[in-house]
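Step one of this worksheet: look at the structure below.
All protein chains but one are shown in place.
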Amino acid sequence: MKLLKSILVSVALAGTAVPALADYPERPITLYVAWGAGGGTDAVARLIAVGLEKELGQPVNVVNRTGGSGVVGHAAMAEADPDGYTLGLATTEVNLMHWLGLTELDYNVYTPLALMNTDPAGVQVSADSEYKTVGDLLKAINDSPAGTFKATGSGQGSSWHVAIAGMLNAAGTDASKVTWVPSDGAASGLQELLAGGVDIVPSSLVEARALIEAGRVKSLAYMSSERSQLFPDVPTLKEESGSDWEFGAWRGIVAPKGLPDDVRDRLVSALETVYNSEDFQGFMSKQGFGARFLPGEEFGKFMATNDVNFGETMKAIGLAK
Amino acid sequence: MRFSDSMLGAIFLVAGIALGWYSYELPSIPGQNYGASTFPFMIALGMIACSARLIYVGWRSGKEPPVFLSENLRNPRALAAALATILLIVFYILFSKRLGFIPTAFLITLCMFLILRVSLLKAVVLAIFASLACDFIFRTLLLVPLPSGIMPRLPW
Partner (left out) sequence: MDAIAQAFGLVTTWDVIFSVLLASIFGLFVGAIPGLTATMATAMLVPLTFFMEPVAAVGAMVACSAMAIFAGDIPGALLRIPGTPASAAYVEDTYRLTQKGKAELGLGACVLFSALGGLFGTLVLIFAAPSLAEFAIKFSSPEYFWIALLGLTCAVFMGASNPARGLLSLFIGLTVASVGLNNPAGIPRLTFGSTEMLAGIDFIPVMIGIFAISEVLRTVMAGTGATEGAPRAVGNIFRDWGWMLKNYWAQSLRGNVTGTAIGILPGAGADVAAYVSYAVSRRFSKTPEKYGEGHVEGVIEAAAANNASLSSAWVPALVFGIPGDTITAIVIGVLYVKGMNPGPTLFMFNPQTIYAVFLIFILANLIMVPLGWGLIKLSKNILRVPKQVLMPLILIFCIVGAFASNNAVYGVTIMLVFGIVGYLMEENGIPIAPCVLGIVIGPILEKNLISTLIKSQGNLLDFVNRPVAFGIFVLFCLIWVAIIWSWIRPREREEAAWVPEEPKP
């Protein structure tokens, strides 16, 4: 299929003879992803790539540069030439890893192009858990000795760890009262929850979806200002406990710093078209991903605010270096 | 290059001690007694135990030269061929991005053919074919982002 497609593309290219020189893009574009083939981020990236390809008329190749909890891929996005031929799908980790002292790199090394998606965290417990509301759970954590409750869902100091620690911190409970058990991701975390190894998995609702629908896991609260479209029955954290804490994982397209303005504008408008396309919206809502669009500068501001918030929380709970 | 049992044991003993030392210094997870150091430390212990065993076996079996150069390594031609192969891979690592895949692959395959005594004309033809075919299969069909470097974009 690739073969057929490639032949068609090359025939089409040969047919158009010499393209006008100044027209961006005139050769294939690379889209870096810091996470492996098969994950949610990879799927979103491949979807955006298909859309961009249609918009820009050039192949967009998704390249997975994995490892190092995202450091390697995010560094690759920053180090490429700012010519518009290398883009990246940046994720929440941009605003986490420099606080952890893993890298110098932060959101300032990118030209922000578009925020494409945010997934707020939920507070998931096993369906047979004795806690019916997040208020009960928070009270029980506060009243129990440290280490009674265990949570998992991502690596040490990564997104969902910050989500639950921030929630506890906002509720005035010592964040270290809940033991964090590092895991590869939400899937293996949820499996631990079912196996009885941990009590709480603060992952996104999408990740817990199959198990919530199967009635094996329940979500007590949603760390966002509005209820989720996927599970409108799950109350927000604010409704349940009055806490202002919000936490969401996000994904957005960035380019290396110093991208020419005309190229940036072309990409931002192409990304907006992709975002509004039926394919993208359909995919996101069927998968249960939260679609949210912010163009260029606004995305930059979003990352800046997000970064400050994470920094404050991570310092408060002793995760930041 | 073949090491005697005791020599091999000694090498791994040093490696094991170094690993143990290194991992001992690694911080644990905040609030936990375990973390990054636990696992490598266990590996180091195992490595030390095995190397002790090898040293013991070597010591009991008596004299063996600590290093034994196999026939290949004493033959300068064979040694040169192996070194050349290694250097060619190093060449790819250092220059592929700047030169591009096709020229680098051409040079590497050409040199290899000549080392293995393929006639010059045949070597050139094969090297051109190999580099172009590889580029087509991997970059065009399988979307591996091979560097283009100084090469103009090919029609496919």
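Letters A and B name the chains as they come in the text, with residue numbers starting at 1 for each one.
Going forward, contacts are C-beta pairs under 8 Å (C-beta built on N, C-alpha and C of every residue); 3 or more make two chains touch, one makes a residue touch a chain.
Remember, predicted model here, so these are calculated numbers, not experimental data.
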Chains in view that touch the one left out, judged over the entire complex: A, B
In chain B, positions touching the absent partner: 1-3, 5, 8, 12, 16, 19, 22-23, 26-29, 32-36, 38-40, 43, 46-47, 50-51, 53-54, 57-58, 60-61, 64, 68, 70-73, 75, 77-79, 81-82, 84-86, 88-90, 92-93, 96-97, 101, 105, 108-109, 112-113, 115-118, 126-127, 130-131, 134, 137-138, 142-146
Those residues of chain A which, in the complete complex, touch the missing chain: 1-2, 36-40, 42-43, 46-47, 49-50, 63-69, 71-72, 75-76, 100, 102-103, 147, 150, 152, 155-158, 179, 181-184, 187-188, 190-192, 194-198, 209-211, 213-214, 216, 279, 282-283, 286-288
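The rule is short, and it goes like this: only the chains that are shown with their structure count from here on.
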Chain A and chain B, separation of their C-alpha mean positions in angstrom: 36
Residue ranges of chain A touching chain B (in the complex, touch as defined): 2-3, 6, 10, 13-14, 27, 30, 59, 61, 63, 156, 176, 179, 182, 318-319
Residues of chain B touching chain A in the complex: 29-31, 140-143, 145, 153, 155-156
